[in-house]
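Everything below concerns the one structure shown next.
All protein chains but one are shown at their positions in the complex.
We just call them A, B, C and D in the order they show up, numbering each chain from 1.
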Amino acid sequence: SQTNITVASDATWPPMEYVNKDKTITGFAPELLAAMEKVSDIKFDIRNTAWDGIFAGLAAGKYDMIASSVSITDVRKKVMTFSDPYFEVKQGVIAKKGANIKSKADLAGKKAGAQIGTTGFLVTRKIKGVTMKSYDEIGLAVEDLYNGRIDVVVCDDAVAADYALTNEQYSKDLSLAFLLKSDTPEYLGFAFKKGASQDKLKLVNDALKKVKESGEYDRIFNKWF
Amino acid sequence: MKATDAIIQIKDVYKYFGNLCALDDINLDISPGEKVVVIGPSGSGKSTMLRSINRLEEIDKGHIIIDGKDINDRDNDINAIRQELGMVFQSFNLFPHKTVLGNLMMAPMKLKKLSKNEAEKIAMELLHKVGISDKAHVYPKMLSGGQQQRVAIARALAMNPKIMLFDEPTSALDPEMIGEVLDVMVNLAKEGMTMVCVTHEMGFAREVADKVIFMDKGKIIETGTPEHFFSAPEHDRTKLFLSQIL
Amino acid sequence: MKATDAIIQIKDVYKYFGNLCALDDINLDISPGEKVVVIGPSGSGKSTMLRSINRLEEIDKGHIIIDGKDINDRDNDINAIRQELGMVFQSFNLFPHKTVLGNLMMAPMKLKKLSKNEAEKIAMELLHKVGISDKAHVYPKMLSGGQQQRVAIARALAMNPKIMLFDEPTSALDPEMIGEVLDVMVNLAKEGMTMVCVTHEMGFAREVADKVIFMDKGKIIETGTPEHFFSAPEHDRTKLFLSQIL
Amino acid sequence: MADKSHPINIEVGDGAAIPVKKDKGLVNAWSISFFGAIGCIIYLCLVDPDMYWEVLKFLPDGILVTFQVTIASIFLSLIIGLFTGLGRISDNKIINTVASTYVEIVRGIPLLVQLFYIYYALGRFEFLQISELPSAIIAMGICYGAYMGEVFRAGIASIDKGQGEAARSLGFNKTQTMFMVILPQSWKTILPPVGNEFIALLKDSSLVSILAVADILRRGREFASVTFSYFEAYTMVALVYLVITLILSKAVSKMEERLNYYEGY
Partner (left out) sequence: MADKSHPINIEVGDGAAIPVKKDKGLVNAWSISFFGAIGCIIYLCLVDPDMYWEVLKFLPDGILVTFQVTIASIFLSLIIGLFTGLGRISDNKIINTVASTYVEIVRGIPLLVQLFYIYYALGRFEFLQISELPSAIIAMGICYGAYMGEVFRAGIASIDKGQGEAARSLGFNKTQTMFMVILPQSWKTILPPVGNEFIALLKDSSLVSILAVADILRRGREFASVTFSYFEAYTMVALVYLVITLILSKAVSKMEERLNYYEGY
C-alpha cells in the first residue's frame, strides 16, 4: 500500500532545492526524497511554495511535510514536529572580496541580508550592531550584495558556497567570508504539523534511515557537495 | 355619481418634498370613461399628482384607490395595479435597446405571459392604430419625437390598461409633430378610455375633456368643464394663468 | 495712402482648415488710427482673419505685416509684436484666478517689467476709464458680462497697444449690457486708437467706422464707408445680408 | 468613482493606457512600444540566445497561469461586482451599508496585504483547504469585486431615470426592471471599464507570484534564482507583460470604437 505525502519546498535555495531549466524541482533534498521513495512505499508530491508563509501553510494543512532546508530549532519545535536530521548546516557569511570581513566582530555597523524567517535571519538579527534586512528569496539578497546595497548575506553554508563559488559572475566579486560558529550543531529536518501525521513521520524516518544505511545518502551528498 | 363608482379616488392626499408641500389636500374622483385634463403653472404639483396615481411617488398622507384597491396598501400588488394604468411621459422613455416591436411586446410577454405570436399580433394592431406600423423593426432612436411618443402610447396600450395617464406628452415635441400625437389621443378618448392628461394644449382639452382641473401650489384651485374655463374662470389665479397660455 | 504707411498690411493671405478655405486671397491695408468694422455671415472667416492678425491662427500663404514686421517671419519675436496688438474676445476670457486688478497688472508687470506700483497706477486709471474702478479687488466671476468685457478691454489696453482687435465683443452679452461696452469702444475710437472690430452693431459702425468690410466665404466681397453700406451696397450678397441683420 | 459633483473629474484608471483614436500621441506610442517590445524580444533572443531565449522558453506555462488567474478572477469579480453594485444603489439600508463597507474596506487595504491575508486566513478554515491557485483567484476576485461594484454602480447610474419609471409603470417589478431594462442598456457603459479592469487585473495578478503561484513573474524569478541573471530574466518578463497588455489595450480600444459607432441603438 502506497502512502502519498505532499511536500512543500521553497525551490529558490540552490543547491539544496531549486527549479532547474526543465522547470523541475531538483537539488540535494529532492534527490534524497527520491531515494527514500525507492526504499519505501512513500510517494512524495513536491510543491513549490513561497518560503514566507511555508509554515503557515503547514499549520493550515495545505501539505503534510516541508522539505525546504528547515533547520531544527527549539522555537520551531514548539509549533511543528521534525523528522530525524538529514543534513548538518552551518551559517555561511558571503561578503565582497576585499571587504575585510573575517569574523563576527567585523559585522558591527554593517548591513546584513538574509531570507526572511531562515536560520540565517534569526541568528544575524541577534548580533549587536547589525542592520538586518529580510528578503523573500536568498537570490535577491545576493543580488543586492552584488549591487552594493548591503555588506553581507547570511545563509546555509552549502547555499552560500554555491552562490559565492559556482556562479561565474558572482565568484569574481563575492566570497564565502567565514562561517558563523554556533554552540550546538544545526541540523536540517523535514517538518510536520504538530500532532498530526505521526504515521507518516514514522515512515519518513524509517526511509531516511534506510537510505543512510545503504550508502545511497553519501552518494547523493557527494554528487552535490 | 356615487364615490364608489369612481375608478380613481384620491382622498385627502398630501405629499411633501422636504418642507415643500407638493400635494396639499388633494381630493378627486374620476369615473370610468371620464377624461380629465390637468393644467396649472410649473411646479404646481401636476406631475406629482399623476405620478402618485401610479405610485411612482409615494404619498405621505391620504389614500389613492384605483379600481377599488388602495395602491399604498402593502397587501395589494402594486405591479398588478400598475398594469391597469398606462403612463406616457414627456420624454417618451422608450427602451433604446429594443426595436419598436420589442418595446410593445416586452411587457405583454413577460407580465401577461402572452406567446410571442399573440404579443406580436397585438403590437402590430396598435402600431397600425397609432399609424407607424412601417417602423415596427426600427430602433427608437431612428424615429422622430412624434413617432416615438406614438410608440410610447402604443406600448402603454399593449398592456390593455383601464386608465391612461399622460404627463405633458407633447411638450417635448417640435410644433409640427404635436398634431400627430394629439390625433392619437383624441381617437383614444373617443373609444371611451379613462384618461388623465397633464397638458396645456387647450384645443385638445376643449375637444375631449369632461373635466378640467386647475392646480396651483399643490392645491386643486378650480374644477370645471372646458367651457367654464374659457368663458368664466372664477379665480384670479386661474384667469391670470389662462391669459398667459392662451 | 501709400501701402508703407499702413500699420496693418494683409497681402494675398490664404488660410485652410483641411479642405475648407477660410481665408481666400485676403488683401487689406489699415492705416494708423483707422477704424475698420468687419461684417459678414457666420462662417465667412471674420474671426479667422482677426485671429490671423494676432497669429492665433497660422496662415498658409501670404503675408501679414504689423508695423513693418512680418508676423510669420521667424526672425521677428511674435510675443513682442502681440504686445502691440490688444485683443478682445467674445467670451471675455478674463483670468478667473486673479482679481480684476490682477488681470490688468499681470502682463505689464511680467512683460514690461513695470513695478507693482506703476502697474497698479495704470490699471486703476484704465478701470476708471471703463467705469468700474470700484470692482478692482473683485474676482471676475462676481461681475456681470458687460463688466467683464469692460475689464477685458482695460486689460488689453494696459499693455498700451497700438492696435485693438475686437471679435464680436458684445454678442455674448444680454441686451441691456451691450450699451456700456459700446460706449467704452466709442470713446476708445475717439481717442484715435487703430481698431479692427468684427461686430454686427451697425449703430456702432455708423458712429465710428472709417471703413466697413463685408466678408463671405473667406473673401472680402465689398469695402466702403458705413454710408455706402446703408445706402447703396453693391453686391447682392451684401444686400441680402444687410436686410437680415438690420 | 464616477462622481458627478465636480465640474471635471479626472480619474486615471489602473489599467493600461488605452490608445483611443483621438489621442494620436498614444496611438503612435502604442505602435512604438508594441513593435519596439517585439523587436527587443527578437533581437535579444538572437544576440544572446543562451540567456534570453532560455528565459523565454521558461515562461509559457507561466503565461498560461497568469491568464487562468486573470480570467477566473475577472469572472468572479464580475459576479461579486454585480451584487455589490446593486447593493450600493439599494434603498435597503442594511444591504447598502454592507455593500458600501465591503467597498470601503477592500479599497482601503493594499492588494498585496489582502492577498496574504485572504490566502493565509482562508487556510485557517479546515473546509477551505484549497490549493494556492484557487485561493489566489478567490482573493483577487474579492479584491476586484469592490472595483467592479463601482463600475456596475456607475453603469447603472448612467441610465436615465425615466427608463426605470417607464418599466415600473408597465408593471415590471424592481428585479425585472433591473435585469430586463437597466442592465441591458448599461453594458455599453460598463464594458470599456471592465476591459480596463481586466488589464489592471492581469497586471496585478503578478502579485500572486509572491504566493508562489507559478505565473509569468514567478517563472522569471525562478529562472533568475538559478542562473543569477536577474537583469535578463526581468527584462524578458517585463517585455512579455508589455506585449500582452498592449495587445489587450488595443483590443479594448477597438471595442470602444465599436461601441461608439455601433448603430444598433
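Here is the rule we use: a contact is a pair of C-beta atoms (placed from the backbone, for glycine too) under 8 Å apart; a residue touches a chain by one contact, two chains touch by 3 or more.
These figures come from a predicted structure and were not determined experimentally.
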Among the chains present, which touch the one that was left out? A, C, D
Contact with the hidden chain (one of C:Ala156, C:Val184 or C:Val212): C:Ala156
Thinking of the whole complex, not just what is shown, which of C:Ser31, C:Asn93 or C:Thr225 touches the missing chain? C:Asn93
If the hidden chain were put back, which residues of chain A would touch it? 52-53, 55-56, 59, 75-76, 79, 113, 116-117, 121-122, 133-136, 140-141, 143-144, 146-149
Determine and list the chain D residues touching the chain excluded from the picture. 1-3, 5-23, 25-26, 28-30, 32-33, 88, 96-97, 99-101, 103-105, 107-114, 116-117, 120-121, 124, 146-147, 150-151, 154-155, 158, 189-190, 192-193, 196-197, 200, 203-207, 209-210, 217, 230-231, 234-235, 237-238, 241-242, 245-246, 249, 256, 260
So that we can see where the missing chain sits, which residues of chain C does it touch? 54, 56, 79-80, 82-83, 85-87, 89, 91, 93-97, 106-107, 110-111, 139-141, 152, 155-156, 159
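Everything that follows uses one rule, which is that only the chains that are shown with their structure count from here on.
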Any idea how many Å lie between the Cα centroids of chain B and chain C? 55
So what shape is it, when you link every pair of chains that touch: line, ring, star, complete or other? other
